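Written out below as C-alpha cells is the structure these notes cover.
Removed from the display is one protein chain of the complex; every other protein chain stays in position.
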Amino acid sequence: MRSKRLVFNIVYNLCVFAIGIAMIYPLLWMLASSFKESNTIFNTASSLIPKQATLENYINGWKGFGKVSFTTFFRNSLFISVTATFGTVMASSLVAYGFARFQFKGKKLLFTAMLLSMMLPAQVLMIPQYLWYQKLGWVGSYLPLIVPYFFAIQGFFVYLMSNFISGIPYELDEAAKIDGCSYFSLYRYIIFPLIKPALVTACIFSFIWRWDDFLSSLLYVSKTAMYPVSLALKLFCDPGAASDYGAMFAMATLSVLPVLVIFLIFQKHLVEGISTSGLKG
Amino acid sequence: MSARRANPHFRAELKKEGKKMNQIRRFANQKHTAGYVFTLPFIIGFFMFMVVPMGMSLYYSFCDYDILSPPVFSGLDNFRHMLTDDTFFQTLKVTFFFAFVSVPLKLLFALLVALLLLKNTRLSGFYRAAYYLPSIIGGSVAVSVLWKRMFSSDGVINSLLQMVGINCTVSWLGNTETAIWVLILLVVWQFGSSMLIFLSALKQVPASLYEAAKVDGAGPIYRFFKITLPLLTPTIFFNLVMQMISGFLAFTQCYIITEGRPLNSTLLYTVYMYQQSFEFYNTGYGAALAWVMLAIIGLITLVLFATKKFWVYEGGF
Partner (left out) sequence: MMKRTTALLVAAAMTTASLTGCGGNAGNGGDESTNPEVKSSGGSSSDEMVFAWWGNQTRNERTQQVIDLYMEENPGVSIDGQPSQFADYWNKLATAAAGNALPDVIQMDYKYLDQYVENGLLLDLTPYVDNGILDVSDCNQDVIDSGKVDGQFYAVCIGISSPALVYSKTVAEQAGVEIKNNMNIEEFLDTCRKIYETTGYKTNIAYTDNEPFMEYLLRAKDVTLFEDGKMGGEAADYVEYFELYETGLKEEWLIDPAVFVERTKTTELNPLVYGTSPENMSWCTFHLTNQYSVLVGSAAEGNELGMLTWPSDNVKKSNYLKPSQFLAVSKDAKNPEEAVKFVNWFNNSVECNNILLAERGIPVSKSVSEAVSEKLPEPDQEAIAFVNEIVSPNSSKVNPPADAGASGVIDLLNQLEEQVCYGQITAQEAGTRLFEEGNQMMAK
C-alpha cells in the first residue's frame, strides 16, 4: 500500500513538473535572452544558455529614457496597480453582495447592463472615453486609471464574487439577521471572510491586468516621468529602427517579478478555502 | 452557526446591535432598499464611466467619423457597408471558429490542471506559479517574438517533431490552415485565470461531503461525478460565459503575432475593428462593427443563460 502510494507520488510529481517546465519555457527563454548580448539574441534564439552571459542589458535598460529611470516606472506601476486593485476588490465585493443577496426592482436590468458593458470591445470605447475624461479634466493624470475602479465597473469581478456569495448557505445570513445584525455587519463579518478565495483571485487578476495595461496609460498619461513599466517597455522597440531587444527583455523579465511575487504571496490564501474555515460544523 | 464562534468580532458586534435604530438606518436596512445601497457604487460608476462613452460610440456608429474631423451623421451607411464587406464576413468566420474551439479546450485544460493541483504538496505553490506564469506575461513583445520563433519552419516545434521521427518543415504561421491553431494554442496555454477560479471554487466544496461519501464507500471517480462536478457547475458556467465573451473579444493574440496574416485567415474581429478605427481612420465604421459584436455576444450569452437551468446546480451545499 505504501509503495503504491510512493509510486503514485513520483509519477504525479514527474507529470506535473514536466508540464510545468513546458509552461515556463517562455519565461526561461526571456530570462536567457536578457543575458545575451543584444545583437546575438535572434541568432541564438533556439538556445537557452547564453554563450557569454552579460549584465549589460540590465544596466542599459534600467537607465530608462532621458532622465527617467526604471525606478520611476516601477514606482508608477506599483502605485497605479495597488490603488486600482484595492478599489476594485472592495467595491466589487460590496456590489456583489448586493446582487447576490437582495431582490430589488431593476436588479435584472442592472445585472444585464453589467454583462453588456463587458461585451463591447474595449478598443472602441477608447476615443469616447478619452473625450469624456478630458471634459472632466482628468487627462494627463492618473485619475482615469484609478477612479473608475472604485466604482466596481469591472463586471467580471462583481459577477465572480456574486457567484461565490451565492454558494454560501443562506442559513448563515438568516441566523445572523435574527440575532439583530445589520446587513453591513453581515457583509463585513460573515460574507467578506467567507469569500476570501474569490477576493484573493480578484486581487491577483486585477493586479496583473493593471500592471500589464498600457493602452489606457498611453492615452491618459503624457509625461514620461509618469509612464508605467508596461508603456516604458514599448519604447525600446521601433519597427523602423534599431531596437534594443536585450534591454527590452531584461526589463520585461524584471517587470514580471512583482507580479510573480504578488501571486506567490496571495496564492497561499487560496489554499484555505471554506473547507477549513469552520463551516464544517 | 459555527461561523459566529469562528469570528470573535461577531459577539462584540451583536452587543452593539442591541440598541434601537434610527430612521435612516432603518431605511437602509430594509430588504428592498439595502440592495440599492450596496449596488450604489456600480450604479454611479456605470452612469459616470460607461453610459456616456457607450452612448457616444453608439452615436458614432451612425456617423461618418475619421477622428480628426467632427462626426457627420450618415444614418445606416456603416451598417449597410458591412453587407458588402467581404473582410467583415471573413473575420466573423475566423472569430467564431476561434472562440468555439479555444474556449472549450481552455476550460477543459484549466479544470484538469486545477484538479491536479488541488493536492497539497510541498511543491504546490511552485506548481501553481509555474502554471499561472503564461497568463502573467500575456501579451508582451517577448511572447510575440518567442511564439513566432517557436512555430517558424525552422523553429523549436519542428525540431522537436524531427526528434521523434516526424519530418516536418511546415511553416505553422505561414500556412492558412495551421496559423489559426497557433493562436488557439496560445489562448489555451494562458488558461491560468480559469484555473485559479476553478481552484478557488474547488476549495469551497465542504470536505465533510467527501468524507461522508468515503464512509459510504464511494470511489474517487464516483465522488468526482456525483459531488465535485455538480457543485462546480456554477463555476463552470461562470467561466464559460466569461471565456466566451473574452474569446469573441480576443485581440492581443492576433494583434501581436499575425495581424491577420496569412490571407486574413487569422484576422480576428476586434483587430479588424481596431484597424478600421485607428489605421484607416474609419472610426464610425469601427464603432458600428463594435456594436454588431455586442449584439452577437449578447445573443450567445442569452442562449447560454437559457441553458443554465438544464445543467447548472444552484442548490448551494
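Just a few scattered comments:
A and B label the chains in the order they appear, each numbered from 1.
The working rule: a contact is a pair of C-beta atoms (placed from the backbone, for glycine too) under 8 Å apart; a residue touches a chain by one contact, two chains touch by 3 or more.
Because the structure is predicted, anything quoted here is derived from the model rather than measured.
Note on the undisplayed chain: of the listed residues B:Leu76, B:Leu263 or B:Leu299, the one touching it is B:Leu263. When the full complex is taken into account, the listed residue touching the unshown chain is B:Phe278, out of B:Phe100, B:Phe278 or B:Phe305. Think of the hidden chain as still there; on chain A it touches residues 39, 42-43, 65-68, 72, 75-76, 79-80, 83, 87, 90-91, 94, 126-127, 130-131, 134, 139, 141-143, 145-147, 150-152, 182-185, 187, 218-219, 221-226, 234-245, 247.
Chain B meets the missing chain through residues 16-17, 19, 21-22, 24-25, 28-29, 37-41, 44, 66-69, 141, 144-145, 148-149, 151-155, 171, 173-176, 179, 258, 261-264, 275, 278-282.
Keep in mind that, in the parts below, only the chains that are shown with their structure count from here on.
One inter-chain figure worth recording: chain A and chain B are separated by 14 Å, centre to centre, where each centre is the mean of the chain's CA atoms. Of all residues in chain A, only 12-13, 15-17, 19-21, 23-24, 26-27, 29-30, 33, 42, 45-46, 91, 94-95, 97-99, 101-105, 107, 110, 113-125, 127-129, 131-132, 148, 150-153, 156, 158-160, 163-164, 166-170, 172, 175-176, 179-183, 185, 187, 189-190, 193-194, 197-198, 200-201, 204-205, 208, 212, 233-234, 237, 245, 248-249, 252, 256, 259-260, 263-264, 267-268, 270-281 touch chain B in the complex they form.
On the chain B side of its complex with chain A, the touching residues are 1-7, 9-10, 13-14, 17-18, 25, 28-29, 31-39, 41-46, 48-50, 52-57, 60, 67, 113, 116-117, 119-121, 123-143, 145-146, 149, 155-156, 159, 189, 193, 196-197, 199-208, 234-235, 238, 242, 245, 249, 251, 269-270, 273-274, 277, 283, 286-287, 289-291, 293-294, 297-298, 301, 314, 316-317.
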